[in-house]
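Only a single protein chain was left out; the remaining protein chains are all shown in position.
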Amino acid sequence: MYEPMAPLLSELADRMTPEPNGREGDGETRPVLVLKEPAIPEMADQPTMSSRRVFLARASTLSLAIPGFGAALAACSPGGTASGDSSSAKAAGSAAQGASGAQRDSLLHDNANSRLDTAVARSEHGTSSIAPGMSVSADNVPFRRYDPTLPPLATERSLELQWRAMEVPVRIRPDTVVAAWTFEGNLPGPIVHCRAGDTIDFTLTNEGVVPHSMDFHAAQVDPKVAFRSVMKGQSVSFTFKPRWAGAFMYHCGTAPVLMHIGSGMFGALVVSPREPLPPAREFVLVQNEFYLADAVNGIRPFDYTKMLTTLPDYLAFNGRPNQYVSEPIRVRVGDRVRFWVVNCGPTHPCAYHVVGEQFDTMYLGAPPGTPIRGVQTWDVPAGGGMCFELVCDIPGEFPFVNHGFGHAQKGAIGFLVVEA
Amino acid sequence: MYEPMAPLLSELADRMTPEPNGREGDGETRPVLVLKEPAIPEMADQPTMSSRRVFLARASTLSLAIPGFGAALAACSPGGTASGDSSSAKAAGSAAQGASGAQRDSLLHDNANSRLDTAVARSEHGTSSIAPGMSVSADNVPFRRYDPTLPPLATERSLELQWRAMEVPVRIRPDTVVAAWTFEGNLPGPIVHCRAGDTIDFTLTNEGVVPHSMDFHAAQVDPKVAFRSVMKGQSVSFTFKPRWAGAFMYHCGTAPVLMHIGSGMFGALVVSPREPLPPAREFVLVQNEFYLADAVNGIRPFDYTKMLTTLPDYLAFNGRPNQYVSEPIRVRVGDRVRFWVVNCGPTHPCAYHVVGEQFDTMYLGAPPGTPIRGVQTWDVPAGGGMCFELVCDIPGEFPFVNHGFGHAQKGAIGFLVVEA
Partner (left out) sequence: MYEPMAPLLSELADRMTPEPNGREGDGETRPVLVLKEPAIPEMADQPTMSSRRVFLARASTLSLAIPGFGAALAACSPGGTASGDSSSAKAAGSAAQGASGAQRDSLLHDNANSRLDTAVARSEHGTSSIAPGMSVSADNVPFRRYDPTLPPLATERSLELQWRAMEVPVRIRPDTVVAAWTFEGNLPGPIVHCRAGDTIDFTLTNEGVVPHSMDFHAAQVDPKVAFRSVMKGQSVSFTFKPRWAGAFMYHCGTAPVLMHIGSGMFGALVVSPREPLPPAREFVLVQNEFYLADAVNGIRPFDYTKMLTTLPDYLAFNGRPNQYVSEPIRVRVGDRVRFWVVNCGPTHPCAYHVVGEQFDTMYLGAPPGTPIRGVQTWDVPAGGGMCFELVCDIPGEFPFVNHGFGHAQKGAIGFLVVEA
């Protein structure tokens, strides 16, 4: 009695073929895994117009483009989560790995994740992993506060950025290390600051294993060329001149984009207007959501299936849940404070608010255009950025939050301390 | 045997087993289905003011107003999903089908759907179905790209629209046919284009089985009269003059509204300002979410219970997930492109963004009012519409997306190709 459409997880167990690395057994020791170079026939060095488009279409339609990769790492963990903790989880795992393409296709076509099936949501497929050559001892990964200060403008009118795409562990909480995909080894990537009209020469070199790319929202370029994916060891370069001021997101645009944004490849490029805004203490807050799988060797991979549920585990400003609660942002009475808030999502709006204050100025368009006055809270859309200003007339401790508290309570809270 | 990298759809097709009619299973053939006429006692032909309000109140409170209808279809499927796969599913099923109104009321009062219970979320109650007189062979339903081009304005200052509400199958993906409730047989309904101040004479004739109606957001009318529901074979007519320019949603407003919007009865009315905006290539993108039940005879009904979970299976611009990836929207270098984006939801905001570009103009109020400049991404609210403009200075392939990527990855991605 088989379902004409979506196979039921409970049925898949029967149809499974044994797994290549002997994951099925229960007390088996699993050898350390050496990943083979992935075979990605469609990702040529210089994909043609159609190939990139078709690839993206396929990836997004399938809702998965990095299926077994993280699972492979997961398999390294003896007695780890790789063995499903329920029969249905095991079924899901084996099915997706061992099934024929048609079966997997069918599984994913149905987007089973949206069915609220615990087993599927816990599936270890489509998870991030760190580059296999790296040491994976979570203990050696320190917790570091992310500095929210907007870097000063360079005196030159051009910036040269040579960045690496790296798959590395990042400690996002004192007790949590994640298998992050990053720009320059951190999550978010570096804060970039320039003026409208400046020239940015950018090069990305992929030191990871899966393909990566760079999409600057502030760039006006042909994405097919400039934002193309590069394989391990390859580089891509492009030049652009941001036209508009604003708080712009950047992110890896390799398909599935959700997986690459969701696994840590995002950050902020702040473009100041040609004529300076009023003097202020300027900070950058990049909000993101975390969707994590169970830890493998002490490191929690990002979980693509969970990303598709849109129900996150954590949120954070600048990559560490609540980091600015214990180590606040500090300014002085009389300071004007300018927050460049970039919501990297991947999915939910960020209702930005400062407790005990209101924003005297918020720019709807590119600053200094279309300012509005007297704002308590404003939704920054996923993939968008906004500029919020307030004057710190009085001393105190002012929490800044995503006022969508079902999200904020998972880590999107910080403190602005105004000292006398 | 796992996939090292994204399986390509073209590769998967080869490996797929044919499925169209016999659907593999147990070898059962399923007879063509003849639905019985539904009994909907509370929908009088011409509901009075109070009756309509009370009906709407009940429907929204009960979270269900089309109780056994879809269930009847589901129940025709031998060995199908109608038999609950858990005791609670069975209990829910029996209650909703066999229970008295009071019992049903009690069941739905608790809004069990929000409890994340798989069994409940899979319940086949409250699903759409196609009109019973129709042939229901999914194989005969072709896949057709939806033309996003804004139709030209008529020279006359009045439009006469005679539309039919129809319950028909629509192929939204090469492998997916849905039991759609539609205006004029398509999902979205037809794009309408007029000027502020034009006169629109509208008539809706219900050729479906369940009651339907029409709610134009651009109309200023008494909804009790103009937007009233009509039964099979009946018509409703009204006249209105859109006052403001903008990208306006229209939809069936019959309770429960969520079910009628969610099942395909929505579309866009674009009202151009009296004085023309700058010349541009103009396109309409209607975003919607799909919440689907398992297929019955090859056709997937819309699932009201799943709609209430707000966790969609697919999203799409103009009704077909990712259709503009394989068949992009094409313009030329130098063109100004104007997107009229209508988010029909039913639930989530659409964070509209074009990769590799920024919008030089976005109108917050009715165009040409309150333009803002230099926008990367803006949230179009569910039930709202916005107008986005950019100038295509350079050639290339520019994805347009809902940058809420947990949603976009389910189909809200397309391509704008700018040819030299």
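Order of writing sets the labels: A and B. Residues in every chain begin at 1.
Everything below uses one rule, namely that a contact is a pair of C-beta atoms (placed from the backbone, for glycine too) under 8 Å apart; a residue touches a chain by one contact, two chains touch by 3 or more.
The model shown is predicted, which means the values in this text are computed figures rather than measured ones.
Residue-wise, the contact with the chain that is not shown comes from A:Asp175, picked out of A:Asp139, A:Asp175 or A:Glu275. Taking the complete complex into account, B:Pro346 is the one of B:Gly189, B:Pro346 or B:Gly414 that touches the chain left out. Shown as candidates are A:Pro151, A:Gly197, A:Pro328 or A:Gly369; the residue that touches the absent chain is A:Pro328.
Across B:Pro148, B:Pro169, B:Gly208 or B:Gly262, the residue that sits in touch with the chain not pictured is B:Gly262.
Along chain A, the points of touch with the absent chain fall at residues 116-118, 121-122, 173, 175-176, 291, 306, 309, 311-314, 321-322, 325-326, 328, 349, 351, 353, 355-358, 362, 364, 370, 372-379, 393-399, 401, 403-411, 413, 415, 417.
Interface residues of chain B with the unshown chain, by the touch rule above, are 49, 52-54, 56-57, 60-61, 63, 109-111, 114-118, 215, 217-227, 243-246, 248-249, 253, 256-258, 261-262, 307-310, 345-349, 364-366, 369-370, 379, 381-385.
Note that in this section only the chains that are shown with their structure count from here on.
We define each chain's centre as the mean of its Cα atoms; on that basis chain A and chain B are separated by 30 Å.
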